[in-house]
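Below you'll find the structure, written out as structure tokens, and then a few comments.
A single protein chain has been removed from this complex, and every other one stays in its place.
Up next, subunit A:
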Amino acid sequence: MKKIMMILFVSLIAIGLAGCSSDENVIEFWTPLTGDDGAYMNELVDEYNEQSEQELEIKHVITSDMYTKLYTVMNSGSGIPDLTLIHADRVPSFAKQDLLEPMTSIMEAQSELNEDNYLSEAWTAGIVDGTQYTIPLDIHGSAMYYNKDLLAKYGVEHFLDDDIVTYDEMLSLEGKLDEGDYVVNDALMGWVILAQIQNLGGDIQIDGEPAVNTPEMKQAIEQTKAIADAGLMTPYGEDGYLMFQSGNVLFSTDGTWSSTGHAQVESLNFGVTNIYSFEPDTFHNRASSHLFSMMNNEERTDEKEAVIGDFLEYIRENSIKWAEAGQIVASKEVNESPEYEKYMQSFFTKNEAEEDSLHIYTYEHYPYVAEAIDTYIADLVHGEMDIDEGLKEMQKVVDDKVAEGSLDIENAETDAEE
């Protein structure tokens, strides 16, 4: 009896461990796409597998905390996925840590996977020191939705004539709104500020060092605070996104993907435009991008790479489905097709000026900067905290994280030896 139990026990463990090893006939494709996005990607992968004549199949694995898992498998060296979908802001640090395999061989095999066939901002987000590490799927970023009925009610439809709503235009509504109505909400405020920094000609780094406490940052926050001070911004701590959907806010500064959510609100008559700006002729929309990448893995066979190339080429030609998720599809073949025009986000690719307005930050320590902005921005814009004090603290937080997080391991070892 004991022997039988022992055998059962050992075989159970063996089965469990066997489940961990990767399947040679499947291409593991990890994405952090939860919710509807994941379902759209599933459809794309299924469609590819159905039409594909390749022996290998793509297996889409949705992992909500993908980056943590990626760190784990890269550290252990086993279970590394064959293909991953990562965000643009990860590329510089992943490349620096030597986690990514260049796309060179894939691009050689698939000649259409080249810069000319994609939105330039998405394509260049994958370049680090002249090497192409990623192939883009989309750009997703800030967008400003407007409530058509409210614009008509207050007689300000002309704000949209040039596709740019300025601070001055918004401030001109001071004292003219009914109680409970607001000009703009504070959704994704951090991204709005990052767009303003570009509008003012600033940056978040100076010579590679993080620059948060800058005149441009201060001006951007002060000007945005002026809207809040004038009572035109949805109040501190309230759900501005929901208030826009309930028809009390003229403009909502959220993401390109929100169009699907807004469309589900029957009474909401809305459109999309650029994030507000200082001047009508300078405007930016802070963006990010989903990028296909291959984590460094010696076990990835040439055969697998060939199928990955084939899959990426299929996506380039057929990713119109991805537009349904509200994303700006990076492939020009898709975003220049007549079918794409029916999607609201086609606004951002309708001309060169719009394409140029999409800005992806590629600074190595961008994530630390963005985190600091997100932590402090609501308190600063709503006057809960002094701006100078806040900027100083933000700069300190980022500096300390950079000093601690970007350890040059070789140097540290030398220091320790000394």
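Just so it is clear, a contact is a pair of C-beta atoms (placed from the backbone, for glycine too) under 8 Å apart; a residue touches a chain by one contact, two chains touch by 3 or more; residues count from 1.
Please note the rule applied: contacts and distances are computed from a predicted model.
One chain of the complex is hidden; its UniProt record names it "Sugar ABC transporter permease", one of "Imidazole glycerol phosphate synthase", "Sugar ABC transporter permease", "3-methyl-2-oxobutanoate dehydrogenase subunit VorB" or "Ion-translocating oxidoreductase complex subunit D".
Of A:E238, A:E279 or A:D388, it is A:E238 that touches the chain left out of the display.
In the complete complex, the hidden chain is touched by one of A:I58, A:M74 or A:V272, namely A:M74. The hidden chain makes contact, of the residues A:D36, A:E57, A:D229 or A:D379, with A:D379.
Think of the hidden chain as still there; on subunit A it touches residues 2, 5, 9, 65, 67-68, 71-72, 74-75, 87, 89-90, 93, 97, 99, 235-239, 242-243, 246, 365, 367-368, 370-371, 375, 378-379, 384-385, 396-397, 400-401, 404-407, 409, 412-413, 416.
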